[in-house]
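Below is a structure I'd like to ask you about.
With one protein chain withheld, the remaining protein chains of the complex are depicted in position.
For clarity, chains are labelled A and B in written order, and residue numbers in each chain start from 1.
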Amino acid sequence: MATEAVRSQVTAKWQYAFSRLNRDQPGITGLLTFSQAWMLATEMLRPKDLTSPESMTEYNMDNFRAAVAMLNRCHRLPALLETFLDNLRKAFHLIEREVQEHMTEYERTSETAIINRLLQRILQWYKAWAPPQDLGPTCLSAYTLNFQTNLFSILPSTFPTAFQSLCVSTLPSADPLVSIDHVTSSEPFWSAAEALGLMDRYDSIIASVGYEHIEAHVLSTCTGQWERSMLSDLRSWMADKVIPWMLVTYARNAQTPEEVRHLLQGVGSRFEFHMNKTLCDLRTREIFDIIIDFPDSMGALHDLKECLQRVDQRAALVQSLRRANRKRLLHPGADTKLILSQYVATIKCLRIVDPPGVLLFKVADPIRRYLRGRPDTIRCIVSNLVGDDENGDSLVDENEPIQPLQNVDVDDYSDPNWEPEPIDAGPEFRTNKPSDIITTLVSIYDSKDLFVKELQVLLAQRLLAVTDNDIEKIEKERRNIEILKIRFGEAALQVCEVMLKDMSDSKRMDTHVQVQKSSVVHPTVISRHFWPTLKTSHLKMPGQFQALQEEYAQEFNVFKPDKKLRWLPQLGTVHLELELEDRKVDVKVPPLEAAFIELFSQKPVWSMDELIEAVGSVDRSAALKALITWVDLEVLKEDAEDTFRLLEVSEESPDVPRERRAVVVSEDVPPVASAQQQQAERMKIYWKFIEGMLTNLGPLPLDRIQSMLRIVPGYDQTVEQLSMFLEAARREGLLLVRDGLWKLNR
Amino acid sequence: MKVTVKHWHAVAQWRWDTGSDADNTHPTNNEEEEGDVCGICRVPFEGCCPSCRMPGDDCPLIWGECTHIFHMHCLLKWIGTAASKQQCPMDRRPWVTAERRV
């Protein structure tokens, strides 16, 4: 039960409200006029169905204004606005219906024009429902906010994608023939979108449309295009195509250039950055092939350098290249020569991209470590050094100046051009002053001694292969040696000089001896102790060969009384003519082949063992190889196992025409043990120690093995030599390596 | 069958004929070993003395009547010192260079 006090309070309130609405008019006339004004105002503001005739209703604005003034006097405008907005909400189903219709149609046809039409239609609703100006800006903004809120709530989840497609359709066409006008013609759309608050709501969608457009363009125009720089093209494309679109999208309403600049500043730099990043990412992905293509990929490298200055993708580049190298380069299937040339190209390319050399240092490290573990790396580098490459694909530029090997430089504190190391340089980074390629390659190993040894081996092989004392070839080697002297120093190549002198001395001596008494023998006389270890052999030349040797040695002794010759019968080449009953065979063969065929001229059938015994002692595989040579030439035939017979008469059917071919049968094994082979021999002594160590102590890392071997008397191998040896043992299946630990393969 | 040698590119090493080695018949046995060295510089005869760069005729040997052999340059250097008293370093007898038998 209400108390008296409550009742009087209610009465007072009612009285107050009544008098406010009645405005002190007699009776309730005031209340009645207020009611009329309220009715009029709410009715006029009520959102109408645009599809029905009622929407055509014209209202007298004067009456409306008077009604609003009246309501204002009664402080009822907020209530009016509330009612209006409430009505708006209730009427929104009208818009929702149309949105649904349009969306259904769009989903059926995927026509972006439908969405455009929808937006224009919504804009129509928006305008139609907008309260008259007279209600003031607060009212209008409250309306806009509510309209947008209602709109967003009814837009289906499929709308953003449709909107995005519509945005995409406003982009300039990739087809240069299509006029840019199409971009400007999208203005109504953008205006509608802006009016409806869609610009703000879908800001990221619009931006992504721009990004994707740029991305697509960069990828389609730049992928695989490495020869020339693409950046300037991309920039002018941005200016010609993207900026007009940005203008109509973001700066439609700008009045002055300053305003335009202000509006586009943020989004413009974001787009510019995105273009750089896309290109940078693309080149990062392509880097391995770009390096392969070098020097035909200079443009791409310069672009990459420029992009990297804007976009910090250096770490990603290193990672990508390292990954590609690991996958495509540093595996057993790749030829050492290929790895070397890709390494050299990498050096050249990364020097362009990053002159201080930090990237190169990081990328090169795994390659260098891998190359160090390969058994034929030194030989490859050296044969390249002496221009031994058959395909002439030299690692070294012809025009690169020849200079002495540089020492890994110590910091020069007095250098006025000193610059701090780049911030991403690791602690182990060594400033890579542009040293020449050869220095870089040689520095894969700690000492150049192995190179010098290998050089000697290679030179020895090549010189021994020179027949007929070909002056020109020897001269070529001499020039090579002169060049190498500059690189490796005079002393290192002293031995090579002696070898070359032996060659020319041999020629001179032979000329002399031939005058004394002509001979078919033309020896290369070498100085022992100056030539690399030659493969030893117990071969003894039989029959006429021995006579020829003795005769020549005698004549030599006449010419050089204080010297004598000691033949190395396993080396050299013999040019023979065999006269058989029905044919002649003219061949150049290694000495062992010659020795065997000489024996067959004494007796037509020989067993392998007899043959081996008759020429001193040679190993079976070598003997077999020599015999196969004759079998291939159809001079010998293997009758029973290991028994060979001379074919005085060819067994081939006579009607097959045969050429008298001059055949050169060359040695496929180098007669000189390579420096690395010699090295391996030395290492073998230590195998027992390593085996024992790994048996007793289990898997060990390289460093540990090295430090333990140091205790072994006479051990003087570097850790690299050890590593090469272990790697060789691994290939032979003796060792396994996992996570840097070596263990016995059992 | 008749085998005719048209051309033989052979390879040989030269040695000083010191008259001492009967190992001609076993060329390969000798391959590994160092061979005779000059007592003064300890470098093999077929190598060159420390002051030379090219072996052979440029750095010849010298024979003493005492049958001792050295690099010529090494011996001359020794003989040139007062301490040598012109004696053979091997037997300390007065050095007399032998006429080479040819």
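Operating definition for what follows: a contact is a pair of C-beta atoms (placed from the backbone, for glycine too) under 8 Å apart; a residue touches a chain by one contact, two chains touch by 3 or more.
Here is the rule we use: contacts and distances are computed from a predicted model.
Hidden from the displayed complex is a chain whose UniProt protein name, among "Recombination hotspot-binding protein", "Ubiquitin-conjugating enzyme E2 1", "Large ribosomal subunit protein bL19m" or "U6 snRNA-associated Sm-like protein LSm8", is "Ubiquitin-conjugating enzyme E2 1". For chain B, the list of residues touching the undisplayed chain reads 39-43, 49-51, 74, 77-78, 81, 83-84, 87, 89-90, 92.
Convention: only the chains that are shown with their structure count from here on.
Rounded to whole angstrom, the centroid-to-centroid distance between chain A and chain B, based on C-alpha atoms, equals 60 Å.
Those residues of chain B that touch chain A in the shared complex are 1-17, 24, 27-28, 30-32, 35, 44, 46-47, 53-56, 60-61, 100, 102.
Residue ranges on chain A touching chain B, taken from their complex, read 464, 467-468, 494, 497-498, 501, 505, 520-530, 536-538, 544-545, 548-549, 552-553, 557, 560-569, 571-580, 586, 591, 594, 597-598, 600-601, 646, 648.
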